[in-house]
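Take a look at the structure set out below.
Note that one protein chain is taken out, while the other chains of the complex remain in position.
After this line comes chain A, so read on.
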Amino acid sequence: MEQYEPERLSAPQLAAMRRSIQDGRGALTRRSLLRASGAAALALGGLGALSACGIPPAARAGDAAASDDHSAAEKRINFSNWTEYMDVGEDEKSRPTLDAFTRRTGIEVKYTEDINDNVEFFGKIKPQLAAGQDTGRDLVIVTDWLAARIIRLGWAQKLDHANLPHAFANLSAQFRTPDWDPGRAYSYPWTGIPTVIAYNEKATGGRKVDSVTQLLDDPKLKGKVSFLSEMRDSVGMTLLDMGKDPGSFSDADFDAAVGRMQKGVDTKQIRRFTGNDYTADLSKGDIAACVAWAGDIIQLQADNPAIKFSIPSAGYITSSDNMLIPAKARHKTNAEKLMDYYYEPPVAARLAAYINYVCPVDGVAGELAKIDASMASNTLILPDRAMAAKSRSFRSLSAEEETAYEEKFAKLIGA
């Protein structure tokens, strides 16, 4: 074998070798050294930056929620609500009950329909509330489980019941003592939302559907059943059907209910888990029977007589949407006045006639009959005693339970 002898290489070859060592890619120059150390510094700094981040605790303890009340000086209130959750006048623009409130009290109401979804709304207000800042909203309406979370986090202001005489006197017994806000220290319900079973008579061939068991097991409904993507409604109705109380169930009960629905998913009995979009499918008959919100059904029935609802003999879930005053809101007293105003029976009747959900106010039957007699006798708006007796609420969950249950439910609905 031939020995390697540098001398045997030609001069240009040697020059090329030297160039590649000194100036080529492999060469260590001052510039490449600087670049390398710069990159190393960036990487280290990046790791440092990663460690420095973190999300501070969202819960705020003590009386941090209270704010300076500017109600007397500023006759205003910023009210955030869901769409289609307020009565409108003949011109479809004016809001009669709100206008009457302004005329009577001189308080301007800036009414915004910026709530479409509980979880999204929570994401929207979370940064300010977690930082202990004003959200710019004096009154918000959120569903009970979110109200419970907001109260638990210390993000709601304690109400002054001296400003709420009507609300205190007229609140229906059914809504008086939720386990997440005993004695209504922070919240008052705007409406009650019964979760019932709805079906399209044309699609079921005239058959009545009146239990979760039937939804999950009736072969004639295969692939034409939907449940709600709200965990508490779907799991709650299934728990009731299994003879468990949604107000006091265990982890094992929850798992059993989810397992029962999982079977429905696996056998393709359940077509989808839906939000509000089930209404169009039910009306067309693509969904024959489903777990549904009562207010939607009343509105669907007005257009499509084939839509029916039933109250399972095992009972049904009632949730509620609640008025809350967020921490640091500037116009607390004004907001309380507005809350109380909607507990005056004539006002409550006018609202209930428009939004078709359960009215949480006692003594509206007479007022509602003046507007529309058929509504006053509709048990989905004014539940009679038998109906109220079947109503159950989903118990409040601890933070850990909420995460664990939502995770299990997310797996059930595919995401």
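Descriptive notes on the structure:
As a convention for this text, contacts are C-beta pairs under 8 Å (C-beta built on N, C-alpha and C of every residue); 3 or more make two chains touch, one makes a residue touch a chain; residues count from 1.
One rule holds in what follows: contacts and distances are computed from a predicted model.
Only one of "Binding-protein-dependent transport systems inner membrane component", "Cytochrome c domain-containing protein", "Phosphoribosylformylglycinamidine synthase subunit PurQ" or "Sulfite reductase" fits the UniProt record of the hidden chain, and that name is "Binding-protein-dependent transport systems inner membrane component".
Residue A:Leu412 is the one among A:Ile125, A:Leu139, A:Ile193 or A:Leu412 that touches the chain missing from this view. Checked against the full complex, the one of A:Asp245, A:Asp286 or A:Asp372 touching the unshown chain is A:Asp286. Although one chain is not drawn, the whole complex shows that of A:Val265, A:Ile371 or A:Met387 it is A:Val265 that touches it. The chain not displayed touches chain A at residues 46, 49-59, 119-120, 122-123, 152-153, 222-223, 265, 268, 270-273, 277, 280-281, 284-286, 399-400, 402-403, 406-407, 410-415.
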